[in-house]
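Missing here: one protein chain of the complex. Every other protein chain is in place.
So, chain A:
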(Lines give C-alpha, C1' and ligand atoms only; values in the text may rest on other atoms or scores of the structure.)
Protein backbone atom coordinates (compact mmCIF):
# COMPACT_ATOMS: atom_id res chain seq x y z
CA UNK A 1 0.00 0.00 0.00
CA UNK A 2 1.21 3.50 -0.68
CA UNK A 3 2.35 5.27 2.41
CA UNK A 4 1.16 8.80 2.94
CA UNK A 5 3.83 11.46 2.83
CA UNK A 6 4.71 12.67 6.31
CA UNK A 7 4.61 16.37 7.10
CA UNK A 8 7.76 18.24 6.36
CA UNK A 9 10.42 17.75 8.97
CA UNK A 10 12.97 20.21 7.72
CA UNK A 11 14.01 22.88 10.13
CA UNK A 12 12.50 26.13 9.02
CA UNK A 13 15.49 28.29 9.52
CA UNK A 14 13.88 31.56 8.50
CA UNK A 15 12.94 33.76 11.42
CA UNK A 16 10.02 35.43 9.66
CA UNK A 17 6.70 34.59 11.26
CA UNK A 18 4.33 32.26 9.50
CA UNK A 19 1.45 33.94 7.71
CA UNK A 20 -0.38 30.86 6.57
CA UNK A 21 0.19 27.25 7.45
CA UNK A 22 -0.99 24.55 5.09
CA UNK A 23 -1.16 21.02 6.42
CA UNK A 24 -1.86 17.97 4.29
CA UNK A 25 -4.09 19.93 1.93
CA UNK A 26 -5.99 17.88 -0.60
CA UNK A 27 -8.24 19.01 -3.43
CA UNK A 28 -9.81 16.15 -5.30
CA UNK A 29 -12.21 16.31 -8.19
CA UNK A 30 -14.65 13.57 -8.97
CA UNK A 31 -14.65 12.80 -12.64
CA UNK A 32 -18.09 12.17 -13.98
CA UNK A 33 -18.48 8.63 -15.05
CA UNK A 34 -21.25 7.41 -17.28
CA UNK A 35 -24.84 7.94 -16.20
CA UNK A 36 -25.09 4.27 -15.26
CA UNK A 37 -21.91 4.39 -13.19
CA UNK A 38 -23.24 7.40 -11.33
CA UNK A 39 -26.53 5.64 -10.68
CA UNK A 40 -24.79 2.60 -9.31
CA UNK A 41 -22.63 4.77 -7.08
CA UNK A 42 -19.39 3.67 -8.65
CA UNK A 43 -18.87 7.03 -10.23
CA UNK A 44 -15.85 8.08 -12.20
CA UNK A 45 -12.28 8.34 -11.16
CA UNK A 46 -10.92 10.95 -8.82
CA UNK A 47 -8.39 13.48 -9.98
CA UNK A 48 -6.12 14.47 -7.15
CA UNK A 49 -5.35 18.01 -8.25
CA UNK A 50 -3.69 18.76 -4.94
CA UNK A 51 -2.66 15.67 -3.01
CA UNK A 52 -1.25 16.25 0.43
CA UNK A 53 0.59 19.55 0.37
CA UNK A 54 2.41 20.85 3.43
CA UNK A 55 3.60 24.39 3.31
CA UNK A 56 4.30 27.26 5.65
CA UNK A 57 3.99 30.67 4.06
CA UNK A 58 6.15 33.22 5.81
CA UNK A 59 5.13 36.81 6.09
CA UNK A 60 6.70 38.99 3.45
CA UNK A 61 8.18 36.24 1.30
CA UNK A 62 7.59 35.47 -2.35
CA UNK A 63 6.89 31.80 -2.77
CA UNK A 64 6.97 30.43 -6.28
CA UNK A 65 4.82 27.48 -7.24
CA UNK A 66 6.44 26.02 -10.31
CA UNK A 67 5.28 23.12 -12.38
CA UNK A 68 4.01 21.88 -15.69
CA UNK A 69 0.43 22.36 -16.83
CA UNK A 70 -1.71 20.05 -14.76
CA UNK A 71 0.67 19.86 -11.85
CA UNK A 72 -1.93 21.39 -9.55
CA UNK A 73 -0.20 24.69 -8.95
CA UNK A 74 -3.19 26.82 -9.92
CA UNK A 75 -5.58 24.66 -7.92
CA UNK A 76 -3.32 24.97 -4.90
CA UNK A 77 -3.20 28.74 -5.32
CA UNK A 78 -6.97 28.94 -5.51
CA UNK A 79 -7.43 26.60 -2.58
CA UNK A 80 -5.30 28.94 -0.46
CA UNK A 81 -7.92 31.62 -1.05
CA UNK A 82 -10.84 29.30 -0.57
CA UNK A 83 -11.86 29.69 -4.21
CA UNK A 84 -11.89 25.93 -4.61
CA UNK A 85 -13.05 23.90 -1.65
CA UNK A 86 -10.44 21.74 0.05
CA UNK A 87 -11.27 18.06 0.19
CA UNK A 88 -9.16 17.54 3.29
CA UNK A 89 -6.44 19.25 5.26
CA UNK A 90 -6.02 22.54 7.03
CA UNK A 91 -5.19 26.07 5.96
CA UNK A 92 -4.47 28.02 9.10
CA UNK A 93 -4.56 31.75 8.66
CA UNK A 94 -5.12 34.35 11.34
CA UNK A 95 -6.19 31.74 13.87
CA UNK A 96 -8.82 30.27 11.56
CA UNK A 97 -8.90 27.23 9.36
CA UNK A 98 -9.90 28.45 5.92
CA UNK A 99 -10.55 24.89 4.79
CA UNK A 100 -13.42 24.63 7.23
CA UNK A 101 -15.12 27.95 6.52
CA UNK A 102 -18.00 28.19 4.09
CA UNK A 103 -18.23 30.86 1.41
CA UNK A 104 -20.21 33.22 3.61
CA UNK A 105 -17.66 33.00 6.41
CA UNK A 106 -14.82 33.38 3.94
CA UNK A 107 -16.14 36.61 2.44
CA UNK A 108 -14.82 38.97 5.12
CA UNK A 109 -11.42 37.24 4.91
CA UNK A 110 -11.16 38.06 1.24
CA UNK A 111 -10.10 41.60 2.08
CA UNK A 112 -6.78 40.18 3.21
CA UNK A 113 -6.37 37.48 0.58
CA UNK A 114 -6.38 38.64 -3.00
CA UNK A 115 -5.64 37.26 -6.38
CA UNK A 116 -4.12 38.49 -9.63
CA UNK A 117 -5.22 36.50 -12.63
CA UNK A 118 -3.42 35.18 -15.63
CA UNK A 119 -5.54 36.79 -18.31
CA UNK A 120 -5.95 40.51 -17.68
CA UNK A 121 -8.34 40.75 -20.62
CA UNK A 122 -10.80 38.43 -18.92
CA UNK A 123 -10.27 39.47 -15.31
CA UNK A 124 -12.05 42.81 -15.63
CA UNK A 125 -15.77 43.06 -16.13
CA UNK A 126 -16.07 44.39 -19.70
CA UNK A 127 -19.05 46.56 -18.84
CA UNK A 128 -17.61 48.24 -15.76
CA UNK A 129 -15.38 51.26 -15.97
CA UNK A 130 -11.99 51.19 -14.32
CA UNK A 131 -12.80 53.43 -11.36
CA UNK A 132 -15.86 51.36 -10.46
CA UNK A 133 -14.01 48.09 -10.96
CA UNK A 134 -11.01 49.09 -8.89
CA UNK A 135 -13.12 50.55 -6.10
CA UNK A 136 -15.56 47.68 -6.05
CA UNK A 137 -13.76 45.64 -3.36
CA UNK A 138 -14.03 48.68 -1.09
CA UNK A 139 -17.74 48.94 -1.68
CA UNK A 140 -18.23 45.19 -1.24
CA UNK A 141 -16.58 45.29 2.16
CA UNK A 142 -18.26 48.54 3.10
CA UNK A 143 -14.99 50.41 3.46
CA UNK A 144 -16.14 53.55 1.68
CA UNK A 145 -19.25 55.55 2.31
CA UNK A 146 -19.86 57.15 -1.03
CA UNK A 147 -19.19 56.69 -4.69
CA UNK A 148 -17.00 59.80 -4.71
CA UNK A 149 -14.85 58.43 -1.90
CA UNK A 150 -14.48 55.14 -3.74
CA UNK A 151 -13.45 57.01 -6.86
CA UNK A 152 -10.83 58.95 -4.96
CA UNK A 153 -9.42 55.76 -3.44
CA UNK A 154 -9.48 54.11 -6.86
CA UNK A 155 -7.54 57.03 -8.31
CA UNK A 156 -4.99 56.62 -5.55
CA UNK A 157 -4.61 52.90 -6.20
CA UNK A 158 -4.44 53.38 -9.96
CA UNK A 159 -1.64 55.91 -9.57
CA UNK A 160 0.10 53.58 -7.14
CA UNK A 161 0.30 50.89 -9.83
CA UNK A 162 1.69 53.30 -12.36
CA UNK A 163 -1.35 54.31 -14.39
CA UNK A 164 -0.61 58.02 -14.36
CA UNK A 165 -2.46 60.33 -14.56
CA UNK A 166 -5.35 58.46 -13.01
CA UNK A 167 -7.96 60.79 -14.51
CA UNK A 168 -7.13 59.41 -17.90
CA UNK A 169 -8.07 55.90 -16.89
CA UNK A 170 -10.84 56.27 -14.35
CA UNK A 171 -13.69 56.48 -16.84
CA UNK A 172 -12.32 54.07 -19.38
CA UNK A 173 -13.74 50.66 -20.09
CA UNK A 174 -11.37 47.69 -20.03
CA UNK A 175 -11.47 47.36 -23.83
CA UNK A 176 -9.85 50.76 -24.09
CA UNK A 177 -6.76 49.63 -22.18
CA UNK A 178 -3.77 47.60 -23.27
CA UNK A 179 -2.91 44.27 -21.68
CA UNK A 180 -0.29 45.74 -19.38
CA UNK A 181 -2.60 48.55 -18.33
CA UNK A 182 -5.35 46.07 -17.59
CA UNK A 183 -3.03 43.96 -15.48
CA UNK A 184 -2.06 47.09 -13.57
CA UNK A 185 -5.72 47.81 -13.00
CA UNK A 186 -6.21 44.24 -11.78
CA UNK A 187 -3.32 44.69 -9.36
CA UNK A 188 -4.78 48.01 -8.23
CA UNK A 189 -8.06 46.24 -7.53
CA UNK A 190 -6.22 43.54 -5.61
CA UNK A 191 -4.30 45.93 -3.34
CA UNK A 192 -7.02 48.48 -2.69
CA UNK A 193 -8.32 46.72 0.41
CA UNK A 194 -4.86 46.35 1.91
CA UNK A 195 -4.36 42.61 1.56
CA UNK A 196 -1.69 40.54 3.28
CA UNK A 197 -1.46 37.75 0.75
CA UNK A 198 -1.58 38.06 -2.99
CA UNK A 199 -1.81 34.92 -5.09
CA UNK A 200 -0.55 35.79 -8.55
CA UNK A 201 -1.49 33.13 -11.07
CA UNK A 202 0.93 33.54 -13.98
CA UNK A 203 0.38 37.29 -13.87
CA UNK A 204 2.67 38.04 -16.77
CA UNK A 205 2.34 35.06 -19.08
CA UNK A 206 -0.31 36.71 -21.23
CA UNK A 207 1.50 40.02 -21.48
CA UNK A 208 3.87 41.37 -24.06
CA UNK A 209 7.52 40.73 -23.37
CA UNK A 210 8.10 44.46 -23.06
CA UNK A 211 5.80 44.86 -20.07
CA UNK A 212 6.53 41.64 -18.19
CA UNK A 213 9.54 42.88 -16.31
CA UNK A 214 7.77 46.12 -15.45
CA UNK A 215 4.83 44.30 -13.94
CA UNK A 216 7.17 42.14 -11.85
CA UNK A 217 9.08 45.20 -10.74
CA UNK A 218 5.82 46.85 -9.79
CA UNK A 219 4.86 43.80 -7.74
CA UNK A 220 8.20 43.87 -5.93
CA UNK A 221 7.76 47.56 -5.20
CA UNK A 222 4.30 46.92 -3.83
CA UNK A 223 5.61 44.13 -1.64
CA UNK A 224 8.13 46.46 -0.05
CA UNK A 225 5.64 49.29 0.40
CA UNK A 226 2.57 47.37 1.48
CA UNK A 227 4.21 44.47 3.32
CA UNK A 228 2.68 41.90 1.00
CA UNK A 229 3.28 38.17 0.79
CA UNK A 230 3.12 36.65 -2.65
CA UNK A 231 2.36 33.21 -3.92
CA UNK A 232 3.63 33.37 -7.46
CA UNK A 233 2.31 30.60 -9.68
CA UNK A 234 4.27 30.06 -12.84
CA UNK A 235 5.74 27.58 -15.25
CA UNK A 236 8.43 30.05 -16.17
CA UNK A 237 11.60 29.26 -14.24
CA UNK A 238 13.38 32.38 -15.40
CA UNK A 239 10.88 34.71 -13.76
CA UNK A 240 10.69 32.47 -10.71
CA UNK A 241 14.43 32.82 -10.28
CA UNK A 242 14.18 36.58 -10.58
CA UNK A 243 11.10 37.05 -8.47
CA UNK A 244 10.90 34.41 -5.72
CA UNK A 245 12.54 33.97 -2.35
CA UNK A 246 11.52 30.34 -2.16
CA UNK A 247 10.41 27.97 -4.84
CA UNK A 248 8.17 24.94 -4.55
CA UNK A 249 8.33 22.56 -7.49
CA UNK A 250 5.05 20.76 -8.04
CA UNK A 251 4.44 17.53 -9.89
CA UNK A 252 1.06 15.82 -10.11
CA UNK A 253 -0.48 17.58 -7.15
CA UNK A 254 2.45 17.28 -4.80
CA UNK A 255 5.37 19.44 -3.87
CA UNK A 256 8.42 17.46 -4.86
CA UNK A 257 11.00 20.00 -3.86
CA UNK A 258 10.91 23.23 -1.91
CA UNK A 259 13.67 25.51 -0.79
CA UNK A 260 15.43 28.83 -1.23
CA UNK A 261 15.48 29.91 -4.86
CA UNK A 262 19.25 30.28 -5.14
CA UNK A 263 19.93 26.85 -3.75
CA UNK A 264 17.35 25.11 -5.88
CA UNK A 265 18.65 26.75 -9.00
CA UNK A 266 22.27 26.10 -8.06
CA UNK A 267 21.83 22.53 -6.90
CA UNK A 268 18.47 20.96 -7.69
CA UNK A 269 17.91 17.74 -5.77
CA UNK A 270 14.87 16.16 -7.36
CA UNK A 271 15.38 14.59 -10.80
CA UNK A 272 12.28 16.41 -11.98
CA UNK A 273 13.66 19.78 -10.94
CA UNK A 274 16.93 18.92 -12.61
CA UNK A 275 15.08 18.10 -15.80
CA UNK A 276 13.03 21.29 -15.61
CA UNK A 277 16.16 23.37 -15.26
CA UNK A 278 17.82 21.60 -18.13
CA UNK A 279 14.75 22.30 -20.23
CA UNK A 280 15.23 26.06 -19.94
CA UNK A 281 16.19 27.24 -23.42
CA UNK A 282 19.71 28.53 -23.65
CA UNK A 283 20.24 31.47 -25.96
CA UNK A 284 23.93 30.62 -26.43
CA UNK A 285 24.28 28.47 -29.56
CA UNK A 286 27.82 27.45 -28.57
CA UNK A 287 26.66 25.81 -25.39
CA UNK A 288 24.83 22.78 -26.66
CA UNK A 289 24.12 21.00 -23.42
CA UNK A 290 22.83 17.47 -23.86
CA UNK A 291 19.32 17.69 -22.54
CA UNK A 292 17.99 14.41 -21.26
CA UNK A 293 14.50 15.80 -20.87
CA UNK A 294 12.02 13.60 -19.02
CA UNK A 295 10.73 10.98 -21.38
CA UNK A 296 7.05 10.60 -22.06
CA UNK A 297 4.25 12.85 -20.98
CA UNK A 298 2.93 13.89 -17.60
CA UNK A 299 0.90 10.90 -16.44
CA UNK A 300 -2.88 10.64 -16.34
CA UNK A 301 -3.99 12.53 -13.25
CA UNK A 302 -6.99 10.26 -12.80
CA UNK A 303 -4.70 7.24 -12.44
CA UNK A 304 -1.38 8.53 -11.12
CA UNK A 305 1.60 6.20 -11.09
CA UNK A 306 2.21 4.15 -7.97
CA UNK A 307 4.83 5.36 -5.53
CA UNK A 308 6.65 8.41 -6.80
CA UNK A 309 4.51 9.97 -9.54
CA UNK A 310 7.61 10.87 -11.49
CA UNK A 311 9.19 7.42 -11.58
CA UNK A 312 7.98 6.42 -15.10
CA UNK A 313 9.81 9.44 -16.49
CA UNK A 314 12.75 9.49 -14.14
CA UNK A 315 16.20 8.41 -15.40
CA UNK A 316 17.41 7.69 -11.86
CA UNK A 317 14.46 5.67 -10.64
CA UNK A 318 15.42 2.60 -8.63
CA UNK A 319 13.92 -0.18 -6.55
CA UNK A 320 11.48 1.53 -4.15
CA UNK A 321 10.11 4.10 -6.63
CA UNK A 322 6.85 2.25 -7.19
CA UNK A 323 7.23 0.01 -10.20
CA UNK A 324 4.07 -1.52 -11.54
CA UNK A 325 2.61 -3.36 -14.48
CA UNK A 326 1.94 -0.25 -16.53
CA UNK A 327 5.64 0.48 -16.62
CA UNK A 328 6.25 -2.83 -18.36
CA UNK A 329 3.84 -1.85 -21.08
CA UNK A 330 5.52 1.54 -21.42
CA UNK A 331 8.87 -0.22 -21.70
CA UNK A 332 7.62 -2.43 -24.53
CA UNK A 333 6.08 0.55 -26.31
CA UNK A 334 9.37 2.40 -26.16
CA UNK A 335 11.20 -0.69 -27.37
CA UNK A 336 8.90 -1.16 -30.33
CA UNK A 337 9.06 2.51 -31.24
CA UNK A 338 12.81 2.19 -31.31
CA UNK A 339 13.18 -1.13 -33.10
CA UNK A 340 10.51 -0.72 -35.74
CA UNK A 341 7.52 -2.48 -37.15
CA UNK A 342 9.06 -5.91 -37.70
CA UNK A 343 9.97 -6.36 -34.08
CA UNK A 344 6.60 -5.03 -33.05
CA UNK A 345 4.74 -7.54 -35.19
CA UNK A 346 6.82 -10.41 -33.87
CA UNK A 347 6.74 -9.49 -30.22
CA UNK A 348 3.32 -7.95 -29.82
CA UNK A 349 1.78 -11.27 -30.80
CA UNK A 350 3.58 -12.75 -27.85
CA UNK A 351 2.80 -10.09 -25.22
CA UNK A 352 -0.46 -8.86 -26.71
CA UNK A 353 -2.47 -8.60 -23.50
CA UNK A 354 -0.55 -5.59 -22.21
CA UNK A 355 -3.26 -3.22 -23.37
CA UNK A 356 -5.51 -4.43 -20.62
CA UNK A 357 -3.23 -3.31 -17.83
CA UNK A 358 -4.85 -0.46 -15.95
CA UNK A 359 -4.22 0.95 -12.52
CA UNK A 360 -1.80 -0.43 -9.98
CA UNK A 361 -0.77 -4.07 -10.14
CA UNK A 362 2.38 -5.13 -8.38
CA UNK A 363 2.74 -8.14 -10.62
CA UNK A 364 1.72 -8.91 -14.14
CA UNK A 365 0.70 -12.37 -15.28
CA UNK A 366 0.97 -13.08 -18.96
CA UNK A 367 -0.84 -16.18 -20.12
CA UNK A 368 1.00 -17.34 -23.19
CA UNK A 369 0.57 -21.10 -23.07
CA UNK A 370 3.44 -23.14 -24.42
CA UNK A 371 5.27 -20.04 -25.62
CA UNK A 372 6.24 -19.10 -22.06
CA UNK A 373 9.95 -19.84 -22.48
CA UNK A 374 9.90 -17.64 -25.58
CA UNK A 375 8.46 -14.73 -23.59
CA UNK A 376 10.97 -15.16 -20.78
CA UNK A 377 13.78 -15.04 -23.27
CA UNK A 378 12.19 -12.01 -24.92
CA UNK A 379 12.17 -10.21 -21.54
CA UNK A 380 15.78 -11.20 -21.05
CA UNK A 381 16.60 -9.91 -24.48
CA UNK A 382 14.85 -6.61 -23.80
CA UNK A 383 16.84 -6.31 -20.60
CA UNK A 384 20.07 -7.06 -22.38
CA UNK A 385 19.19 -4.59 -25.13
CA UNK A 386 18.76 -1.72 -22.71
CA UNK A 387 20.29 -2.62 -19.36
CA UNK A 388 20.17 1.02 -18.19
CA UNK A 389 16.39 1.07 -18.37
CA UNK A 390 15.35 1.92 -14.77
CA UNK A 391 12.46 -0.51 -15.01
CA UNK A 392 14.77 -3.51 -14.60
CA UNK A 393 15.87 -2.23 -11.22
CA UNK A 394 12.28 -2.57 -10.09
CA UNK A 395 11.70 -6.06 -11.45
CA UNK A 396 12.01 -8.51 -8.59
CA UNK A 397 11.52 -11.75 -10.45
CA UNK A 398 10.38 -13.24 -13.70
CA UNK A 399 8.90 -16.70 -13.20
CA UNK A 400 7.26 -18.98 -15.64
CA UNK A 401 5.15 -21.91 -14.69
CA UNK A 402 2.27 -23.67 -16.29
CA UNK A 403 2.13 -21.47 -19.34
CA UNK A 404 2.05 -18.23 -17.37
CA UNK A 405 4.86 -15.78 -17.08
CA UNK A 406 4.70 -13.69 -13.91
CA UNK A 407 6.70 -10.51 -13.63
CA UNK A 408 6.90 -9.31 -10.02
CA UNK A 409 7.85 -5.81 -9.07
CA UNK A 410 9.45 -4.57 -5.89
CA UNK A 411 7.12 -2.85 -3.42
CA UNK A 412 6.95 0.86 -3.95
CA UNK A 413 7.14 3.51 -1.25
CA UNK A 414 5.59 6.94 -1.53
CA UNK A 415 8.38 9.47 -1.19
CA UNK A 416 7.81 12.05 1.54
CA UNK A 417 9.31 15.50 1.72
CA UNK A 418 12.51 15.23 3.66
CA UNK A 419 15.41 17.56 4.27
CA UNK A 420 18.46 17.65 2.07
CA UNK A 421 20.45 20.62 3.22
CA UNK A 422 18.24 23.71 3.17
CA UNK A 423 15.99 22.10 0.62
CA UNK A 424 13.13 19.73 1.29
CA UNK A 425 12.82 17.12 -1.36
CA UNK A 426 10.47 14.19 -1.93
CA UNK A 427 12.78 11.67 -3.55
CA UNK A 428 14.13 8.32 -2.40
CA UNK A 429 17.52 9.27 -3.78
CA UNK A 430 17.82 11.68 -0.86
CA UNK A 431 16.32 9.41 1.74
CA UNK A 432 19.22 8.04 3.81
CA UNK A 433 17.37 4.79 4.47
CA UNK A 434 16.52 3.96 0.89
CA UNK A 435 19.26 5.68 -1.04
CA UNK A 436 21.37 3.26 -3.08
CA UNK A 437 24.78 2.84 -1.50
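Miscellaneous remarks
Definition applied: a residue touches a chain if its C-beta (ideal position, glycine included) is under 8 Å from a C-beta of that chain, and two chains touch if they have at least 3 such contacts; residues count from 1.
Just so it is clear, contacts and distances are computed from a predicted model.
Entry comment: the absent subunit's protein name, as recorded by UniProt, is "ABC transporter permease", drawn from "Acyl-CoA dehydrogenase", "Monovalent cation/H+ antiporter subunit D", "NADH-quinone oxidoreductase subunit" or "ABC transporter permease".
In the complete assembly, the contact with the undisplayed chain comes from A:136, out of A:28, A:90, A:136 or A:365. Among A:23, A:73, A:153 or A:189, only A:189 touches the chain left out of the display.
Note on the undisplayed chain: of the listed residues A:127, A:363, A:377 or A:397, the one touching it is A:127.
Residue A:115 is the one among A:63, A:98 or A:115 that touches the chain not shown. Mapped onto chain A, the interface with the missing chain covers residues 81, 83, 106-111, 114-115, 117-119, 122-128, 136-137, 140-141, 162-164, 168-169, 171-173, 176-178, 180-181, 186, 189, 211, 214.
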